[in-house]
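See below for the structure under consideration.
Note that one protein chain is taken out, while the other chains of the complex remain in position.
As written, the chains take the letters A and B, and residue 1 is the first residue of each chain.
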């Protein structure tokens, strides 16, 4: 069990790193912010979803805030993005990939944490999706864009799919690590397919 | 008492349904979102205010999240709005009416819940108003509009008036259901009068 939670923690920190790079590069590319703005937006993008999940679950103070590793990973990621971001800012591809990676990792770790805290499966899936899309939603609101989760392209669906795979896996008795990995891969692939082929959920006629 | 709380629960679910339709139709009309965006914005509009109230009261996890009926009503409402919204989207009137109904119902149920949780009367009135205006404020921020509660037309005032009627009614010994109904009707009428006659609170000269 301890090994499993270590693996989930590692996946969670990896998601934190990916979202930090995404948020920081967004700050450079879209909003032309200075170093403080870049690091701040990176950190908010990285820990916003986890804070929303923990607030809703009543697990306060949030783990992203109490466990120094989250803040350290986010701060280092933000500084790295600031230092090396100039080369990356022309390429929208890494920004999208970091976002998809963070989305996938947070959807499954968020769902696992919610299950472990005793939430029901539907609540766990929704909390996984909130963890995945929450930080990016705050990022978009702060930089004055309509959040990705509301706009076109598959975004909430892969997050809920990944969380669902993870929850079903755990409930079916597989170990949490394997279930989380399968869910994260499923989310990541659906998200990339959605972006690559410009897939949309149906729109009103 | 149990009968009363059943009635309040019913009013609360009715408010959830009204705000879901409002948020989902707003998503279709203003932001041209796909089905996921429509359902998501509907659900956020419907349960955002209640989540704010419960976070401030420390009543976590929020009841809108634990009680599956809220999520079910919001999901069904969002899908109905998506399916039938095309005919409604030209008419701003139903959007406004659903908003006024949700505002009225949430203002009084929010105030009642706050009183029942031991908050003082002023806090209960403010929490009722937060419950009423919270979801719509998130809706407006996510679709890049200045929130209705800050813009012209009477909006916060009817919510606080309805909550006040409800709080005074309960404190004066009337049953919570009757007090809530009177408060909701008061809020609804003031709101409609404000919209109909373009009433504003005073502006700075």
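The rule is simple: contacts are C-beta pairs under 8 Å (C-beta built on N, C-alpha and C of every residue); 3 or more make two chains touch, one makes a residue touch a chain.
Predicted model only: the values in this text are computed from it and were never measured.
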Inset, instruction - Consider the whole complex, including the chain that is not shown, and state which of A:40, A:123, A:148 or A:164 touches that chain. - result: A:40
Inset, instruction - Would you indicate which residue among A:82, A:98, A:155 or A:177 is in contact with the undisplayed chain? - result: A:82
Legend entry - subunit B residues that touch the omitted chain in the full complex: 55-58, 60, 119-120, 122-123, 126, 137, 141, 144-147, 149-152, 154-157, 200-205
Inset, instruction - Please give every residue of subunit A in contact with the chain that is not shown. - result: 27-28, 31-38, 40-41, 51, 55, 58, 60-62, 65-66, 68, 71, 82, 85-86, 89, 141-144
